[in-house]
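Only one protein chain is missing; all other protein chains are in place.
Going in written order, the chains are labelled A and B, and every chain counts its residues from 1.
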Amino acid sequence: MIVRKESIPPGPSGEAPSETFVLNLGPQHPAAHGVLRVLMTMDGEWITKAEPVIGYIHRMHEKMGENRTWAQFLPNTSRIDYLSAMHYTHAFVGAVERAAKIEVPPRAEYVRVITSELNRIASHMVWWGAMLADLGGLTPFLYAFDDRELILDLLEGICGARLTYCYYRFGGLCNDIDDDFVQGTRAFVKHMPPRLKMYRDLVTDNIILRKRLTGIGPISAEMCRKYGATGPVIRGSGVAYDVRKIEPYSVYPQFDFKIPTYPECDSMARYLVRMDEMEQSLRIIEQALDQLPAGPVMGKVPRVLKLPPGDYCYAVEAARGRFMVRIVSDGKDTPYRVKLRTPSFSNLSLYEEASKGMILPDALAMMGSLDLVIPDIDR
Amino acid sequence: MESQVDTSKIVTFAKLEDVLALGRANSLWPLTFGLACCAIEMMATGMARFDLSRFGAEVFRPSPRQADLMIIAGTVNKKMAPAVKLLYDQMLEPKWVMALGNCAISGGPFVYPGQYAVIEGVDQLFPVDVYVPGCPPRPEALIEGILKLEEKLTGKRRFPVAKLKE
Partner (left out) sequence: MKPSIEQLTEAFSCLAGPVPAEVTAPSWPVAVYTVDANLKGYHFDAAVSPAQVVTAAEILDRFGFGLDAVTGVDWIAQNEMEVVYDYFHPEINLRVVVRTRVPRASPELPTISPVFPGANWHERETHDFFGIRFLGHPNLTPFLLPEDADFHPLRKDYQP
């Protein structure tokens, strides 16, 4: 089975063929995960150059940061990457709290961790369904969304939104959680492991999936470092880099969880990293529910929030990788600059180099294993 | 002597257009055109819990030549607008457009004075039949949008509107 083709083979008369054509994987495509356009220069079925063209969902988040007050920017944070919206709000709220030295009560921190991990599982479920739909398996999508609806019910009960929550505020949360949420989450934590086992038996151990993903799309650890690719991409290349362990934030040091790492560097490794991450998230949620302290969920925050001048950063481990917010403040009540360093941007930047010489279905499988959300790239 | 049979309950005479409208309304084939966050709610509507296939509309076609309903789910950009217009032009008549979510209706939360990238409402590009507000709208809202479109096509609403108890 030819996986990679290093050079264009000579034609029947002996010289290299000059016929390549450009295939436009347009902004509207079922496998493009949104509005990504990839200009693929193809030699037959092999890709000689795949150039992503982005900007089709550029929604001016960074410019809006300069036109909105600190609190008015919070709805924007949910819409950068809507599948793991809690993480993105967490990063922005954390950056402002760090700069303004706002104390967050421990109960709020624990609830933030619980909701973030639930959101991570929900995001991985969408990734799993979408990637398998790209490969041609359309049924797991239904099962994935079925599990996801349980999470969305829980989160809707506490903050009212299904997708673009704006649940965290500077200094804590906007609402406290109630017993329904705690019991529902415990029930969910019990409900998931048999489902994950079913997915492992039916899908992960499926010979077709194994053949489609093993050895496909190798990304070395050195390439990850040079391009800044983080999250499951770098963990599937053998480097145990997870912001929750390496640069701990919130109350993650209190929990005992593993960072799944696979050294094979191929799409199967990235797939297995995400499947294992879901189990680790369930562990974190269970421990957080056991350790949940009582108390207020909102700290003391000044009415009009003005940060001291300077620049501040905060990084979180979003579902797709390392999300960092860099805010520059000049002492006013609106930011001077908000820089959003999104994981999908860095993860996609290595696509051009990594997909040289692959055949088209393999390149799409690799793109699915990178787990891209295009508004995350375009912001 | 038997009482008169009310034949209108047994046999209905309909014009061919009504039959066609009934057929079109109950088998709307959407175009897979999820742009942003609303796309996830559109996908959730097609999934097992909310199940758009009850209304005949679960067959999402990737090609505009085979679809007759274009659900614009997400923000339309100035860079993306020519592509959206091209897709609309490529769809065959009769075709309908549903603007799903605030961004498709009017630019949504991304409109501020001095904005440079967002088209403020997809009805600036082509006519829209149904507007479904929300950010993102719930799957039930999308289904209500489909039902409103059915009502627009056939003249009759499939389910009666629930009356709230006073």
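As a working rule, a contact is a pair of C-beta atoms (placed from the backbone, for glycine too) under 8 Å apart; a residue touches a chain by one contact, two chains touch by 3 or more.
All figures in this text were calculated on a predicted structure; none of them were measured in a lab.
A.B. asks: Among A:His191, A:Lys211, A:Lys226 or A:Lys300, which residue is in contact with the omitted chain in the full complex?
C.D. replies: Of the listed residues, the one touching the omitted chain is A:Lys226.
A.B. asks: Which of these, A:His29, A:Arg186, A:Arg200 or A:Lys339, touches the one chain of the complex that we don't see?
C.D. replies: From the options A:His29, A:Arg186, A:Arg200 or A:Lys339, the contact with the absent chain belongs to A:Lys339.
A.B. asks: Check the options A:Tyr110, A:Tyr143, A:Tyr252 or A:Tyr314 and report the residue that touches the missing chain.
C.D. replies: In the full complex, the listed residue that touches the missing chain is A:Tyr314.
A.B. asks: Which of these touches the unseen chain: A:His29, A:Lys49, A:Arg98 or A:Lys356?
C.D. replies: A:Arg98
A.B. asks: With the full complex in mind, choose from A:Val93, A:Met131 or A:Val239 the residue touching the hidden chain.
C.D. replies: If we include the chain that is not displayed, A:Val239 is the one touching it.
A.B. asks: Taking the full complex into account, what residues of chain B touch the chain not shown?
C.D. replies: 78-79, 114-117
A.B. asks: For chain A, which positions touch the chain that isn't shown here?
C.D. replies: 54-55, 58, 60, 62-63, 66, 95, 98-99, 101, 224-230, 234, 239, 241, 246-248, 310-315, 322, 324, 326, 328, 336-337, 339, 341, 345-346, 349-350, 353, 378-379
The criterion applied here is as follows: only the chains that are shown with their structure count from here on.
A.B. asks: Where on chain B does chain A make contact in their complex?
C.D. replies: So the residues of chain B in touch with chain A come to 32-37, 39-41, 43-44, 47-49, 62, 74-75, 77, 79-80, 83, 87, 109-110, 112-118, 135-136, 138.
A.B. asks: Mind pulling up the chain A residues that touch chain B in the complex?
C.D. replies: The contact residues of chain A facing chain B are 26-30, 34-35, 55-60, 63-64, 67-68, 75-76, 79, 82-83, 126, 141-142, 145-146, 148-149, 162-164, 375.
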